[in-house]
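All protein chains but one are shown at their positions in the complex.
Going in written order, the chains are labelled A and B, and every chain counts its residues from 1.
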Amino acid sequence: MILNRLGRFLTATTLSFSLLTSTAVLADTTIRIGNQGEPSSLDPHYLSGDWEDRIISDMFMGLTTEDAKGDAIPGVADSWDISPDGTVYTFHLRDSKWSDGQPVTAYDFEYAMRRIMNPETAAEYASLLYVIKNGEEVNTGKAPLESLGVKALDDKTLQITLTGPAPYLLSLLTHYTTFPIPKHVVEKYGKDWIKKEHIVSNGPYELVEWLPNTHVKLTKNEDFWDVKKLKIDNVVYYPQEDGPALIKRMRAGEIDVLYKFPSGQIDWLKTNMPKETRVAPYQGVYYYPINTQKPQFQDKRVREALSMAIDRHLIMDKVLKTGEIAAYSMVPPGTSNYGTPSYTSWKEKPMDERIAEAKRLLKEAGYDESHPLKFQLKYNTDDNHKRIAIAVAQMWKKIGVQAELFNSEVKVHYADLKQGNFEVARAGWVADYNDPQNFLFLLESRSKSLNYGNYENPQYDKLMEEAYIESDLKKRAQTMKQAEAIAMEDLPIIPIYYYVSKNLVANYVDGWQDAVNDKHRTRWLSLNK
Amino acid sequence: MWHYFFRRLLTAIPTLLIVITIAFFMMRIAPGGPWDQERALPPEIEANILKAYDMDKPLVQQYFLYLGKVLTGDFGPSFKFKDFSVNDLLLNGFPASLQIGGIAILLALVVGTLLGSMAALRKNSATDYSVMTVAMTGIAIPNFVMAPILTLILGVYLSWLPVAGWGDGEFKYKILPILSLALPQVAYIARLTRGSMIEVLHSNYIRTARAKGLREHLVLLRHALKGAMLPVVSYLGPATAAVITGSVVIETIFDIPGVGRYFVQGALNRDYPLVMGTVIFYGMLIIMLNLLVDVIYGLLDPKVRLQD
Partner (left out) sequence: MIKTDRLKAVIPVLDTSEPEREIKGRSLWQDAWRRLLQNKAAVVSMVLLGIIALMAIFAPWLSPYPYDEIYWDYIQSPPNWDTAHWFGTDSNGRDLFIRVLYGARVSLMVGFLATGVSLIIGVTYGAIAGYFGGRIDNLMMRFVDIMYSLPFMFFVILLMVVFGRNIFLIFIALGAVEWLTMARIVRGQTLSVKRKEYVEAAHAGGVSNFKIIMRHIIPNVLGPVIVYVTLTVPQVILTESFLSFLGLGVQEPLTSWGVLISEGAKLMEVAPWLLVYPAIFLAVTLFCFNFIGDGLRDALDPKDR
């Protein structure tokens, strides 16, 4: 076994060596990915970024997994039963192995989920699984680990009990927080189980080498249950975060895929690399929360005027230029289990009418030229945030509002947001799973740390509570739409745009499909050089 | 001299202690914490994490806990790079930085003094002006502009060198980073050498040496250069510390595994143990190099007496 792994390791390193020197023609194929971020860990319980998701989801596989379009399909589980009230899921696992040849069992899943919910693990992302029965209680130390609603009935059967019907569960189970971890290895090595010499994984690829700040190299996991269909033998992830430098690497043929190209380059890319440039709708919303605790923003008319006066299309077309979609709701269109979101009432009104209306609202609220509305617009340092803030401030100037721009580094920015130390600020949200609840919960009064502007509307909260226990999908969608309609009436946030994914994919990469969650697993790709 | 050397080494201990203390509290008082991020953590999760890192204890207690660990040589775990301890990160990254930075600073020293001396000897001539123009260009063009231009020309257009990456540590991956790092240093050293060389060439002892009929290159090498190096050496102490600990700009543009980015990233991420690790590491380097500089003073100029 050890020899086998060593052998694979050696071939992989010699391969990448010859590839980087770009001389030899290879029998093995290697895909090189510009990943824009250094993973903070290879332990699925200590991750939080999409760049980490890409690596870890090549290495591990949960009960469900993504197809080439990013939709949930069977993973380690090949079938499941759902109780009539939608709160108990019973998963039947297929025969599959860890990369050391040991079988993957339901106990590995049980062990993993208890570990991530254990307060001592201190996992950042544990709250994502609060939908599991007793999840929050276990994570806050109020209930024993064993009470968690995840039970291995036997080696091949896992039962998950939920707090309420969550139609997004199958999509959630593709997420790395739910991945199994090898009980036999973790128990033996503890925190060190992710070291190169110990780690075993159950996904399509396994770790070869991780050189911090330089690369993560993976190679085909021969024990993966679907290994025969893999067309790419090795994967190299580059953590490089310098977008323009990555584009140069792509032009020099040093990488095959580049995630999140910098928007500033779009003009150049459209002319010079039109085929490689892949822009697609992405499940996220860019918005400005308004601090409803500040006296001037308690007035709904002020909030509405600010939102109305922004010509979103002008920003999309002239400033961003990367095909983002102007946003008039919290939930992006195309979200599953939802239908059309509830837009603001003035979405279709022409700009000049909106500006006149905004001016009128401000005047009614008591602001005019001699007594203009003044506040700070905060954003974290970034070219796009800056350009949007400049444009928005200019648009507000037209209705007599004086917004002072104020940038800070990301940690200070979010500390300010958390502490309510802002008036209007920039924020964004990208969905963890494809469901409107994942956007709308941000405005619930109990979502203290994410409801930046401290929006509080009992009616909104009540509707959301209703939605959580509703098992009829249509009714659930209806209830949430009502809630969103209330929020779009109150406007505690200013939606600006819905995100798009911006990737560069070399022409010879086959199997790449646009995905709303921007998840493109190496498993589905092939190189056609 | 050895006496001096060891006494100075001893003073390094209180110096470092003061550095650790000030840096620790400075860092903790600054706004923004390690877990303030786009996805704010629910308070109960943040509580779990703070507990896991002993950060729920009073700040002063945390300070002594930290100090105790540092005394045993343990810089603690990194908040951001969770699979590594700060010791791992610094020890794994330093060889690369040292190699790139070391070559760069040596290159800069040789080329810089050479150019600077040439310019000084032919003061206000075409040579002088062209050398100084090149040097000033090296200073005026910051490396975040110079490095992309170099990669564009040598990597993308001409395909002579890799644009970025480390490969398996082959030398060709290091050429552009070394060049980008060395260029501004060449310029600095050339400017400093020229300035003090001109001064030295006019001083009495060079005139005396010349009058004595010593051969010109001996005068230059043995006397002029030695005297002219004093300001350069003063500059080199801190400059070497800065260059061999890598540069965040160069490491990000070329994607190489040095420690330079930990200085800036650690601070931006509020990765407290990493920040402290870099501070102590850098402090030790600075102290050692400045000590070395002071010793070299004595060697360059016999008039400078080492005293304690």
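Quick note on the criterion: a residue touches a chain if its C-beta (ideal position, glycine included) is under 8 Å from a C-beta of that chain, and two chains touch if they have at least 3 such contacts.
Predicted model, so just to flag it, every value in this text is computed and none were measured.
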Given A:K231, A:R301 or A:R387, the residue that touches the chain left out of view is A:R387
Missing-chain contact, candidates B:F94, B:Y188 or B:F254, resolves to B:Y188
Which of A:P239, A:P262 or A:P436 touches the chain that is not shown? A:P262
Where chain A meets the left-out chain, the residues are 243-244, 262, 264-265, 267-268, 314, 318-319, 381, 383, 386-387, 389-391, 393-394, 404-409, 412
Can you list where chain B touches the absent chain? 8, 11, 14-16, 18-19, 22-23, 26-27, 29-31, 132-133, 136-137, 139-142, 144-145, 148-149, 152, 188, 191-192, 194-196, 198-199, 202-203, 230-231, 233-235, 237-239, 241, 263-264, 267-268, 275, 278-280, 282-283, 286-287, 290, 293, 297, 301, 303-305, 307-308
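As a working rule, only the chains that are shown with their structure count from here on.
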Let me have the rounded angstrom distance from the C-alpha centre of chain A over to the C-alpha centre of chain B, please. 38
Of all residues in chain A, those that touch chain B in their complex: 13, 16-17, 20-21, 38, 40-43, 46, 48, 119-124, 126-127, 136, 139-140, 194-195, 211-215, 238-242, 244-246, 248-249, 251-252, 254, 409-418, 427-428, 448-450, 452
Per the contact definition, I'd like the list of chain B residues that touch chain A in the complex. 31-46, 48-49, 51-53, 80-84, 89, 92-93, 148, 151-152, 155-156, 159, 162-168, 170, 251-258, 261, 268-270
